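One structure is given below, represented as structure tokens, and several questions about it will come after.
A single protein chain has been removed from this complex, and every other one stays in its place.
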Amino acid sequence: MKGIYGLYADPGLAQQAVNNLRAAGVADADITVLSSEPFEHLEFGHRDAKTAMPWIATAAGAIGLVLTYYLLGASQRSWPLITSGMPIVPLWTNLIIIFEMTMLSAIIATVITLIVTAFIGDRGKLYDPEISDGYILVGVENPVDASKLEPALAIDGGRVKRA
Amino acid sequence: MAYRWGMAVDIDKCTGCEACVVACHAENNIPTVSAQQASRGRAMHWIRVERYYEGNFPDVKVKFRPVLCQQCDNAPCEAVCPTYAAHHNEDGLNAQVYNRCIGTRYCANACTYNVRFFNFFNPEWPKPLHLQLNPDVSVREVGVMEKCTFCVQRIKAAKTAAKAENKTVADGTLQPACAQACPTSAIVFGDLNDPNSRVARLATSPRGSKLLEDLGAEPKITYLAKQPWHEQDSY
Partner (left out) sequence: MIRPVMNTTVWFWAIMLAAGTVVACGAGAWAYQLWYGIGVSGKRWPSFWALYLTNFVFWIGISHAGTLISAILRLVNAGWRRPVTRVAEVITVFALMIGAMFPIIHLGRPWLAFWLFPYPSDREIWPNFRSPLAWDFFAINTYLTGSVLFLLLPMIPDFALIRDKATGWRKKVYGSLALGWRGTTKQWNRLESAMQIMAIAILPVAVSVHTIVSFDFSMANVPMWHSTIFGPYFVAGAIFSGIAALIIAMAALRKALHLEQYLLPLHFENLGKLLLLMSILWGYFVFNERLTVWYGNEHHEMAVFWATQRGEYAPFYWTMVICNFVLPIALLSNPYTRNIIGCVVASLGVVVGMWLERFLIVVPSLSYKALPYSWGTYTPTPVELMIMAATFAAMILLYALFAKLVPIIAIWEMKAGDFVQAPRSGVGAGDPHRIAAAAEPSSPGAAS
């Protein structure tokens, strides 16, 4: 017994199922909603919306900036060669590379954060291939008592399944 | 005190004989190319004699100007090289390290004087020229930029010899191949940091000017020529 879930074609019904589960005393974190598209206009689409991702990206960018600044200077001083009468560590030209590395650090940090939080951090097992036909899955994994939740999920226009 | 090698070329003395070009080829192992390749712009002459014509035939005046690497102080060729093949050395020369060159040819574009040359193919010498290669100068392979070095191999040898005697290189003892070969002594080479050297005095001559001076590369070669406004003066 892995869990119990309902499949709904209508996002409104899925929202209703989520509300019913909450009313039945299921904690928000235990409710799984799976869909084949994002639903930004419905309440359940905003669960887990809070993320530190922009801050992680900014921090990584700042680290990239400082690191590149020092690495460039160190490499230029390690074997100082004069070209075109420019300084050994010319800030004008180094700024270009510092900018690129700042952006690259931010981009890579964003992707790593995404992979860690959304893929590696996804421990759930509940799934149904019918999601790819456009159905929305609302369910609970390893419920204490599945039969108690069945009425919450059984809404007209939905189908309840056990996995 | 460090050296700062420079040159003065007296255009009024130049006869356009191109002995300097031949001497340079022999001294620096510069490959020769076929006539067909030369017509496609693959000829390599570290020093060339530019000819400019004034007036209409038959009343023509020909002017010669030997052009070689100007060893600029603010050389535009150096900074654009991504591998430091072109850089400034301690004597103020534009050094070209062939082994570092990957052949972006950016330096040749940046050079205002077009005095940098590219090895489009592996070097070849028609017999018997292949028997007279200078052992002091490395041969460059395909894909590498090269240019006038002010005969850096001679500079090195002269500096080493002078250092062994605890002296500095005396003015006039050191000449690149082109200066040595010039029958009219139009080319004068020496240390610009030595105020008493011939080249340092010629560099401040009122007859002197720099090639494309307004572009700000600060070349170290002074061209000497009688200027129209000198008519009454006795330089």
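Just so it is clear, A and B label the chains in written order, and each chain counts residues from 1 on its own.
One rule holds in what follows: contacts are C-beta pairs under 8 Å (C-beta built on N, C-alpha and C of every residue); 3 or more make two chains touch, one makes a residue touch a chain.
Please read all numbers here as calculations on a predicted model, not as lab measurements.
Undergrad: Could you tell me which displayed chains border the chain that was left out of the figure?
TA: Even though it is not drawn, that chain still touches A, B.
Undergrad: Using the document's definition of touch, tell me which of A:Ala24, A:Leu67 or A:Ile107 contacts the absent chain.
TA: Result: among the candidates, A:Ile107 touches the missing chain.
Undergrad: Have a look at B:Ile11, B:Ala108 or B:Ala225 and name the one touching the chain we're not showing.
TA: Here the residue in touch with the unshown chain is B:Ala108.
Undergrad: Touching the missing chain, which residues of subunit A?
TA: Residues 9-11, 32-41, 44-49, 51, 53-54, 57, 72, 75-76, 78-79, 81, 83-84, 86, 90, 93-94, 96-97, 99-101, 103-104, 106-108, 110-111, 113-115, 117-119, 122, 124, 126-127, 129, 131-135 of subunit A touch the chain absent from view.
Undergrad: Using the document's contact rule, name the residues of subunit B that touch the chain not shown here.
TA: That gives, for subunit B, the contact residues 37, 40-43, 48, 50-52, 67, 76, 79-84, 87, 100-106, 108-110, 112-114, 117-122, 141-145, 212, 215, 217.
The rule is simple: only the chains that are shown with their structure count from here on.
Undergrad: So in the complex, the part of subunit B that touches subunit A is made up of which residues?
TA: 73-79, 81, 84, 86-88, 218
Undergrad: Considering the complex alone, what residue numbers of subunit A touch subunit B?
TA: Within the complex, subunit A touches subunit B at residues 81-86.
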